[in-house]
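Okay, here's the structure, questions in a sec.
Here the complex is missing one protein chain, while the rest keep their positions.
Read from first to last, the chains carry the letters A and B; within each, the first residue is number 1.
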Amino acid sequence: MAVRSTAWMRFRLRLEEWKESFLLTLRPWAGKIGWALLIIQLVLALYALAAYYPQGMRHYQAGFDWFYKYPVHVPPCWAVKKKAQPVRLSLQNVKPVVKTKTMNISYGNIRYVFKYYTLSYNKSFIYKGDALPSDSAMLLGLTIPGGKKILQAKIHIDLLRPDGTDFVFLDQTIPVSQYGNKSVITIRIGGATFNKTLIIHGRPVQVPVKMPYPISKYPIVATGPLSLGQIAQTLGKSMEKVFGTNPFKTDRPVPAGQALFAEVTPNGTVVPLKGRYTFRLSLMYLINETAMTPAQAREIESRGSLNFYFIAYPNCYGLAGTDTLARPVGLGLLLGLPYAFLLGFLVTFTSTFIGAIYGSFAGYWKDIRGEVMMRIADIFLSLPFLPILIVISYVYKVTMLSLAGLMILLFWAGPVIVVRSMALQISEQVYVEAAKAVGAKTSRIVFRHVFPQVFPYTLAIAVLSIPGIIVAEASLSLLGLGDPTAPTWGKLLQLAYDEHAVQNGWWWMYIFPGLALVIFSATFLLIGRAVEPLVAPKLQR
Amino acid sequence: MRWLVIKIVDFVIVLAAVTLIVAIIFTGPMSTFYKSQALQTVQMEMRAQSHQLTVAQNTIIGIAKGTVSPQDAADLINKLYQQGLLTKEERDKLLSGKVTVEEAQKIATALPKRLRAILTQQEFHAYGLDKPWYERSLKYFWNLLTFKPLNSTVLTTRYWPTQGSHNALDIVLERVPFSVLLFTTSSTLTVLIAVPLALWAARRPGSWIDNTVVAWSIFSVSMPWWWLAMVFIAFFTVKYHIFPQPWNVNVNFHDIKTLIDAAALPVFTVTILSIGDSAFRLRNIFLDIFNEDFVTVARAKGLPENMVLRKHVMRAAAPPLVTIVLFAIVLSVFSGAIITELVFNWPGLGRLYWEAIYAGDIPVVLELTYITTLLYLILRLTLDILYTLLDPRIKRA
Partner (left out) sequence: MPELGEKVLDVRDLRVWFPVRRGLIETITGKARLYVRAVDGVSFDIRRRETFCFVGESGCGKTTTGKALLRLVPITGGSALFRPSKEVAEELEKRGVTLGEDGMVDIFKLNEKQFHPVRRDIQMVYQDPFGSLNPRFRVRDILEEPLIVHKIGETKSERLEMVSRALEMVKLTPVSEFIDRYPHQLSGGQRQRVAIARAIIMNPVLVVADEPVSMLDVSIRAEILEVFNLLKERLGLSFIYITHDLSTARYVCDRIAVMYLGKIVEIGEADDVIQEPLHPYTEALVAAIPEPDPRNRLKFRDIKIKGEVPSPVNIPPGCRFHPRCILYEEALKRGEEWAKLCTQAEPPLVEIKKGHYAACFRHEAVRAAVTAKAAGES
């Protein structure tokens, strides 16, 4: 009977103790805020893990089509007064108009039948945004039946604007191969001023005068006969026709992706052109239908198809905007949270554990062994840890875990001095001598009598060192040395620095990650400061 | 005296340990740095010598075909022999002209391989790669400790009177004054501001000034300093043009006005940040002192509060307190604040880290780590000794 109730009673006693000390830490305002922040962040971190681990996290750092889903470096929506209207178009439910024109040509006694087969789509939308979209993109999929029977194919895409002007994207004859063509092309119409340079999907037609951001970041996905250069040239020419050679008297260049929807007022400012826009697409091919049955002809005709998506990106995104890789910054903040917890907790817990054991022994052995141990710990304490971290992570590429290991190696001596002075006092206690008299070995005394009394207090104090760890990781990342696969806040800050976010005024790219870091660190400082007065007398005892 | 001996011994041990660790990291068994660098040099040499190689090959085949007379080619053949590209028999054969076309072709095709082998051996020797790693590491360790010149691969000196030097030590040393300027100025300001601020806060615990000190200490510790620097740059130089934009300024010691202009924002930022931690520490120490007996006694004797502060608190506490503040600043500078220079485009040691890492300049990173460690340890030791001498409470056991 006693045995069963014992464990329960003991647990209840412990619980009571914990509850008491927890409530004590809640008394100062620092404690209240700290614990509240901790709980919120823990919940968020768990959510991030549940929702995005592991695929989403990897995707965030590399290899996902952020680029086609989100606008590039747009501010958060609450900071934008005039909003653009996002546009998303596809030909999914659009019926093509089919036109055919048959030509019968006789050459000697042979009769040839040629057929012009034209598929044309019209898709219109109304733009009524108060600002220009941040950029536009299109995806063009083209399937052309192959074989000797197809003689020529031609494609034409243009955008008819409300004021009757017309931007031609493509007006091109396509070489037809023996085996047919399948071609998908994705175009991000961003870039520099259209009149000097037109950057279409990252490939400049001319050398840009001033590039707002590096081109190489933009992935190029293009196969088949459609050439990006062709599109750039065509669009550039027709835009020049509409706007003239140097219409914009603004100091900032207007990217072509925005210029699609732009109108230049007489005083030279750029405003959105509201009204009905129509995309006109047509695909035409010339078929030699000589000696074909109607069924065969229909079969060949039906093999050609056109696939088209158009996106005009909003000029703001979410609560925290997007970065230059078109990733939502808010998502980055969320995904960085588990990493911050992992690094902070792992390093603090393990190094405190090691330090507490080490310090317990150093305090228990009052002879030369303790002396030597303290000298060694002193040496570790006076290592300049940042240069060493930099050097090691420079030479050997680190992962999150090896970085944690490295930090443990550098930080374990942190609690040793405090622990040792506690252990010295504890090992003076009569009950330690009583244990010795009974025959307990050193390891038993240290692990059963000294360490359990020391560890909780040191851990409570060690929480104060979490900010240092997180900041160190961020500093390493800024130098480009952190774990390249982990989406930490430091990585976001590094991107902001590398992409000159400060110069360009993309404040959301560095303000938010920095704030996340500050809040995370401050949480532990607040908790630590609240716990410290409870623990400090015991530490100095 | 014992404490002094111990501190100096510790200094030497730590310096040696760090240097050894750094040397092993760079040149140890797991590092491929020097190997890849050596191979790269070999590649470049091969490319540089490719023309001469082709000439040699053509000559050899020409001798066999009879289009070149051995007498005309004698100089070249002898040179090749001296370089170790031909064996003795081959040379004799070629000089005598009695060589078949197949043989000549064989020799000609072997030439590039032999040249590469010889160059590789030379380079490996130059980098010490032909010795076991511990010998290499020990050599680098010793070279670092004794400041042996080390050639940088990419970076050169820019601020020294002799520009364009490839000596890694020069490259590092020319940056030291910049860092020293920035951080001594801001630590002086920090001490000047933090001590009165802390005293003010400690005299009225719980007042708004006290709460500000406490709250700011929390924030200044929990943020990367370079992040606040980014925010300040955006605010003070991009949004409002109060300070010059760091990326448009070229700092150097000849143009003092630009230097001061450019230093203003960094000094301001670093000072504000280091005040946070220092003022909080000092405030706590002051609170402790106020509770100590001699202050209570002085107060009880009816001395005016100002007198108590000046005569008892400040006189007892000031010198050690200043060292405490300086100690904290040194610690924070070397554990991350130095990276702030990067954001400010301030050509100190912190920025050099970034430059060297991005340029892949290993010798500079190596030298930089050594010099930084050395500076840190010297500062630590000095402050430690000062503190022990100044603080009457510390037992010099």
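The rule is simple: a residue touches a chain if its C-beta (ideal position, glycine included) is under 8 Å from a C-beta of that chain, and two chains touch if they have at least 3 such contacts.
None of these values were measured; they are calculated from a predicted model.
Of the listed residues A:Val98, A:Ala291 or A:Ala434, the one in contact with the hidden chain in the full complex is A:Ala434.
Checked against the full complex, the candidates A:Arg10, A:Lys241 or A:Arg276 give a single residue touching the omitted chain, namely A:Arg10.
Within the entire complex, the positions of chain A that touch the omitted partner chain are 1-3, 6, 9-10, 13, 429-431, 433-441, 444, 448-449, 452-453.
The criterion applied here is as follows: only the chains that are shown with their structure count from here on.
The mean-CA centres of chain A and chain B are about 31 angstrom from one another, to the nearest whole unit.
Residues 30, 375, 378-379, 382-388, 390-392, 394-396, 467-468, 471-472, 474-475, 478-481, 493, 496-497, 500, 502-503, 505, 507, 510-511, 514, 517-518, 520-522, 525-526, 529 of chain A are the ones touching chain B in the complex. Within the complex formed with chain A, the chain B residues making contact are 6, 10, 13-14, 17-18, 21-22, 25-26, 30-31, 33, 218-219, 221-224, 226-228, 230-231, 233-234, 238, 245, 247, 334-336, 338-339, 342-343, 353-354, 357-358, 365-366, 368-369, 372-373, 376-377, 380.
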